[in-house]
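Single-structure report; data block below.
This part shows chain A:
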Amino acid sequence: MEPKGLVESFQARFGQKIRAVRIDEIRSNLGIYSYPVIWFEIDREVLHDAVAHLISFQFPHLATISGRDLGKEIELTYHFSIGYGQRRGEQSVNFRLRVPKADPRVRSICDLVPGALTAEREKIEFLGVQFEGIPDSRNIFLPYGMKEHPWRKDETGVKGAWLE
Partner candidate 1 sequence: MARVTDERTYYTIPIGPTHPSLKEPLQFAFDLEGERVVDVEIKPGWNHRGVEVLGMKRNPLQTLYLAERICGICSVSHLIAFSRAVENALGIPVPPRAEYIRVIIAELERIHSHILWAGVAAHELGFDTLLHLTWRVREQVMDILELLTGNRVNYALVTIGGVRRDITKEQEPLVRQALRYYKDLLEMLVDAFLHDPTIELRTRDVGVLSYKDALELMAVGPTARASGVKKDIRVDQPYLAYPALELSPITPDLFRPEIHGDVYDKIIVRLLEIEQAIGLIEQALAKMPEGEIGHATKEEMTELLVQIKEREGEGIGRHEAPRGELFHYIRFQADSEIPILWKVKCPTYSNLMSYRPMFQGAQIADIPIIIACIDPCIACMDRVIVRRDGREEVWTAEQLLAKSWEKTRRLKG
Partner candidate 2 sequence: MVQLFWGSVVILFGGVILGLIYQGVDRKLAARMQARIGPPIVQPFRDIKKLLVKENIVPENAIPWIYNGAPFLALAAVVTVLFYLPLGDQRPLFSGYGDLILVLYLLALPAVALAIGGFASGSPYAVIGAQREIVMMMSYELPLAAAIVALAWRLDRALPGITAFSLKEIAAHPIWAYLGPLGFIGAILLVGVLLLVMPAELSKIPFDIAEAETELAGGVTVEYSGRNLALLRIADAVKTVVMGALILALFFPYRLGGVLGLAGAAGGVVDTVFFLVKLFLIILIAVTIVRVAAARLKVSQVAYSFWVPLTGVALAGLVLIVLDGLFFM
Partner candidate 3 sequence: MILAQIIEQLFKKPATNKFPAKYMPKSIISFLKSGKPIVPPVPTPPRFRGKLIYHRDKCVGCEQCGRVCPANVIQFVPQEKKVRFYLARCTFCGQCTDICPADAIEMSNEFLLADYNKYSKNLVLE
């Protein structure tokens, strides 16, 4: 699948819900090959459908979900890749979405991609994002019952004294 075709297929399916698209062409330094890295900025309500749409091409590999605190919002980036298994066929597909801190809900993709559980649990504890429909919402890396979210930069984050 060509990256352009992939992007067009997504745009046709989701229209305005896809806010921005960027395709980075990463060139090999040997100059014989390049691969695409696609960045989608999407609305949070279409995430589940977008992943389902991605699955219709090939079952994607989810590397991880990265996130950061933007002040009023939390930004999440889902790092997928599809096309593995064929020589030089893999392309990275990233979905970026923002959730307001006042209402940090995102639909869990664990029903589509069971392997996303670790990454989602990590986001729950570190950023205080709520995933709807996640099978296990306990902390994973942090102690059970810990209320603070270390990657938040506001009062729910860790206190300065805890960091050395």
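The rule we apply is simple: a residue touches a chain if its C-beta (ideal position, glycine included) is under 8 Å from a C-beta of that chain, and two chains touch if they have at least 3 such contacts; residues count from 1.
Selection criteria: all candidates are chains of the complex that A comes from, given by their letters.
Please read all numbers here as calculations on a predicted model, not as lab measurements.
Undergrad: Check 1, 2 or 3 against chain A and report the one that touches it in the complex.
TA: The single touching candidate among 1, 2 or 3 is 1.
Undergrad: Considering the complex alone, what residue numbers of chain A touch candidate 1?
TA: Against candidate 1, the touching part of chain A is residues 24, 26, 28-30, 32-33, 35, 37, 59, 61-64, 66, 68, 77, 79, 81, 83-92, 94, 113-119, 126, 139-146, 148, 150, 158, 161-164.
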